[in-house]
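Below you will find the structure I want to go over with you.
The other protein chains are all here in position, but one chain of the complex has been omitted.
On to chain A.
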Amino acid sequence: MEKSIKRYVLFFTLPTLLAFAALFVVPFALGIYLSFTEFTTVNDATWVGLSNYGKAFANPDFQNALWFTSKFTVVSIITVNVLAFLLALLLTRGRKGTNLFRTAFFMPNLIGGIVLGYIWQLILNGILYRYEVTLTFDAKYGFWGLVILMSWQMIGYMMVIYIAGIQSIPKDLFEVAKIEGADRWATVRHVTIPMIMPAITICLFLTMINSLKLFDQNLALTAGAPSKETAMLALDIYNTFYGTPGFEGVGQAKAVVFFVLVALISMIQLSITRRREVEQ
């Protein structure tokens, strides 16, 4: 059968392949090349070796964005997953209204990042106003604002995945735990958590990737203010490209560093948690 399908290779793959090659492969390769050059348009690139990378790492905005993004990612992974898991545990215990609550908690996830940013800007500024400050008064407000926004957006998504995981655990495992006298906490620790390791893997992964790449929410909520202190990596790269003439090469070098960082962390995270899954 393979042989007769093979003749249709162009019919099946050509449209996707052309689009993928032109709009991903070429831009990706060109992006790596340009990170070693100085340019304002693609045509006037001159080779400068590693100097863009040197400038990128020496740039205080980039250092701040790296640090801010790392802190944000760690904190939001914890808040999102702990709360999502607790909600999932409770929702799989009661039987009334499970669907209603699942639907409601998931809803923020469908609202776009720009809209989410302005919703929370209104609310957080409304609260902070009583203390006579605003979201952009100090970087710490922007930081916690982003954490709250991210938690609101992602908790429902992760909760839905945790619920699916918990519901797929065979019921007799819980009965055995009960007969052996395990209390609620022991059951969660020794039955639920080990049994849903695949869900934990994927939830940690998704939260991490989404936190590292956050852009729209960041732009709408604080746009980096005060003075770029709350700009995350994606926003800092955007600002370097489109707000700092003559720094396009540095922007591209930052983007390559960003890519390598995201790729490395995803590989490491996936291999660690996948290994744990196998042991269970």
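Keep in mind that, in the parts below, a contact is a pair of C-beta atoms (placed from the backbone, for glycine too) under 8 Å apart; a residue touches a chain by one contact, two chains touch by 3 or more; residues count from 1.
Criterion: contacts and distances are computed from a predicted model.
A.B. asks: According to UniProt, what is the chain that's been left out of this complex called? Choose from "Sugar ABC transporter permease protein", "Phosphonopyruvate decarboxylase", "Hydrogenase accessory protein HypB" or "Binding-protein-dependent transport system inner membrane component".
C.D. replies: Missing chain, UniProt protein name: "Binding-protein-dependent transport system inner membrane component".
A.B. asks: Since one chain has been left out of the picture, which residues of chain A touch it in the full complex?
C.D. replies: Residues 1-2, 4-6, 8-9, 11-13, 15-17, 19-28, 30-31, 34, 41-42, 87, 90-91, 93-97, 100-115, 118-120, 122-123, 125-126, 129, 152, 157, 160-161, 164, 198, 202-203, 205-206, 209, 212-213, 215-216, 219-220, 233-234, 237-238, 241, 248, 251-252, 255-256, 258-259, 262-263, 266 of chain A touch the chain absent from view.
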